[in-house]
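For this depiction, one protein chain was excluded, whereas all remaining protein chains were kept in their positions.
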Amino acid sequence: MGNGVTKMTEAIKFNLPVFVVIAPLFIAIVLPVFARRIRLAEGMVIFVGVLGLAGALFLAHIVLDRNSGTWIYQMGGWPAPWGIELTVGNLAASFLLVVMGVSLPVSLFAVGNLTHEVGGKQRTARFYTLFLLLVGALAGMALTNDIFNTYVLVEVATLSCCGLVSSRRHPRAAEAAFTYLMLATLGSALVLCGIGFIYTITGHLNMGFASQALNEIWQTKRHVVWMAMSLVFVGFAVKSALFPLHVWLPDAHSSAPSPASAILSGLAIKGYMICLLKFFYSVFGPGLIKEFAMDRLLVLAGMIAIIAGSVMAIPQDDLKRRLAFSTVGQAGYIFLGFGLMNKDGLAGALFYLASHAVIKSTLFLSAGAMISATKKRKISELAGVGRRMPVTMAAFTAASLGLIGIPLFSGFIGKWYLITGSIEAGSFLPTVVIIAGSVLCATYLFPVIRVAWFESAPKEPQKAAAQETGDAAVQRETAEVQEGPVQHGQLKDPGILQKLALVLLTVAIIVLGTVPGPLLELAKRAAAELLVLR
Amino acid sequence: MRILLEKLIVNYPYFFAVILFVIGVLTVLTRSNLFKKLLGINIMESAVFILFIAAGNIRGGTDPILDTSKPEAVYINPLPSALMLTGIVVSVSVTAFALSLIIRLYREYGTADARQIAQMRNSALKAADQAGRDNYRHPDRSNGKRGDKNDRSNQI
Amino acid sequence: MDFIAADYWLIALMSILVVASLAMYFIKNLIHAVIVFGAYSLVMVVIWLLMNTPDLAITEAAAGICTTVMMMVVIFRTKRREE
Partner (left out) sequence: MRDFILKRVAALILPFVCVYGFYVIFHGHISPGGSFAGGIIVGLSFIAFSTIYGIEKGRAKLSEDVLTWTESFGTLWYGIMGMVGIFKGVPFLANKLAGIDLGLPGELFSSGLISYIGLGVGIRVASTMITIFFTLMEDEE
């Protein structure tokens, strides 16, 4: 008996990388069967989230302990040039931790709160299916070491993102999802072209082998390498909303249901950024990036995105739209860090990626809670919300302070490393842009806090309340929310699970800001690993 | 010059793939009808497939199926075709999803034209703003008529 | 320049693809456009056969028919012309 148990734990430990990826995927596939018993389905989602977080923590622990080298898992037992490999390195462990750590609170928030935004048990079950598919695909992106496998996971993630956007019963959501689908497919076709060029000149799909082959032959095939690099860059830039290519993002992220916007803004675009990082640093290598001046391009694009995204966020009056534009700006920081080409900059970018994932999901979740309580989306109409919903608004405030980069909150450390990285890189401009970005960030986030905490609620006419929100039609159709104006007495914090989710995320922000230790260590090691010249 | 031309002619599949890709992208970006956008996506993806398969093809090779009666046969690379199988799966699922979105949009707006949909949405938003916050009432949706499409799109 | 017979066929068929895609760009009647799309995927099947990938040819045949049928269904349920 004892022998059997140890054998089983050994087997689970040995197969943990693949379990982390396939558990969400297979549970997702089975969920539609349990559509009638939605509580059971929700329980399964949370169970998978807890298991995934435990697995990610364990993998991070192993990687931190091991200190060097990567754990390579061969799918089907086939060795590298033929089979698909999963690598558990520092980069994979840190991103996996972020994915699982954010998706668990988001699913906690979604449980029980979703029906009025999505409508109907069948549709709720479908929402969870897409959600888990997205989580599984993101975990796969973190772990995989195969170029084409990356493409497949990117496609799975894209389709489930579009499904999540369109899951809200609203014409605007369908329109945004269609635009997103077209542009994302365009982006993945470009990425596929790039993969085709890499495969044609190297004959390998494994990242390590392709990188070796590329470094041997790139001088004779300069144009092809350049072409492949730009195709991959533009393709992933479309998908992760780098500034001039961000056009789909504000509509898609603001018209999705709140948990979906949280995971889309927090995790999905980060997954594509990690893919871009893997393609650039583990396939092409730092030498080729410098040779083709992609690092300067990344820094420039990042700077433009920071300024432009933040400036565009300021005039938005719709809360979720403002947050969506803020995502465009914040993505710039990460691209800037990818282009700095030194240890501090890259580690800062990875840490900022993690902290932005946590912060932006907190912001979207608390915004969603406020919107579903007040039935209003405009910032100017949120007056007095802070006193009625203290937990929600406190989470929002903490997340805003973190996004601006106040010390003791997680955004500060990422920005600090980005600044030291850019000073080390010898250019002064990125530093200025990073600080200016913080100021602009305060410009668009402080009004929300001021309105919500310090302005008293107006005495408003009764009939105006429920009419203007996007959920009026949904209310009528699902008949689960009572019609008529919202009484101000009803305005209070959301249920216990939602509060728990918000509190967990807020604690994560403060913990990352005060004791960043392990995650920062992983990020630094990953940066050092990626920057090794081959 | 002659060598360059010869190279171009010998590698004609890439040439056609690029032309098809450009036509596909053009269709996606310039036609405002949603169906045309979808057809453009399909053209674009098939262009990428041609690119991949041409990379794995050998002039005068045989299918990658083991045939013991022809021991000296030159087999082509089977990997690109296996990869493009996945690509076809993806393109079919994208098409199906886009079609379901088109039907939904048509039901809501009464048209399948991106420009008209945007116009309707903007004009409805403007009307909602002018009507003012206090006395604006959302049109009742439960009367079952498909009639006034403009009013249905006024919510953010 | 060691062309074999398959190459001439391929050039001809790919030219048909280009013409068909241009036709899809210009045709206003959506049903006609979808019919052209069906022909496009049929030509694609022959191209895969000539490029020695019968696997892809079978899949493309099935997928092309499925896509065309679904598009037809949707067009019959929505507007048939592009403005």
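Lettered A, B and C in written order, each chain numbered from 1.
The rule is short, and it goes like this: contacts are C-beta pairs under 8 Å (C-beta built on N, C-alpha and C of every residue); 3 or more make two chains touch, one makes a residue touch a chain.
Note that the structure is predicted; figures quoted are calculated from it, not measured.
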Among shown chains, those touching the left-out chain: A, B, C
Among C:30, C:43 or C:57, the residue in touch with the chain that has been omitted: C:57
Among C:18, C:31 or C:70, the residue in touch with the chain that has been omitted: C:70
Among B:50, B:83, B:99 or B:124, the residue in touch with the chain that has been omitted: B:99
Chain B residues touching the omitted chain (full complex): 63, 65-66, 85, 88-89, 92, 96, 99-100, 103
Interface with the undisplayed chain - residues on chain A: 7, 11, 14-15, 18, 22, 26, 29-33, 35, 73-77
Sites on chain C contacted by the missing partner chain, in the whole complex: 54-55, 57-59, 61-63, 65-66, 69-70, 73-74, 77
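Note that only the chains that are shown with their structure count from here on.
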Rounded Å distance between chain A and chain B, as computed from the means of their C-alpha atoms: 25
Separation of mean Cα positions, chain C and chain A [Å, integer]: 38
Touch list for chain B against partner chain A, complex: 21, 25, 28, 34, 37, 41, 44-45, 48, 51-52, 55, 79-80, 83, 86-87, 90, 93-94, 97-98, 101-102, 104-105, 108-109, 114, 117, 121, 128, 133-138, 141-142, 152-153, 155-156
Interface residues, chain A side, partner chain B - complex: 148, 152, 155, 159, 162-163, 166, 170-172, 174-175, 177-178, 181-182, 185-186, 188-189, 192-193, 196, 199-200, 205, 255, 318, 377, 461, 463-464, 467-470, 472-473, 476-477
Touching residues on chain C, where the partner in the complex is chain B: 1-2, 4, 6-7, 10-11, 14-15, 17-18, 21-22, 24-25, 30, 33-34, 37, 40-41, 44, 47-48, 51-56, 59-60, 63, 66-67, 70-71, 74-75, 77-79, 82-83
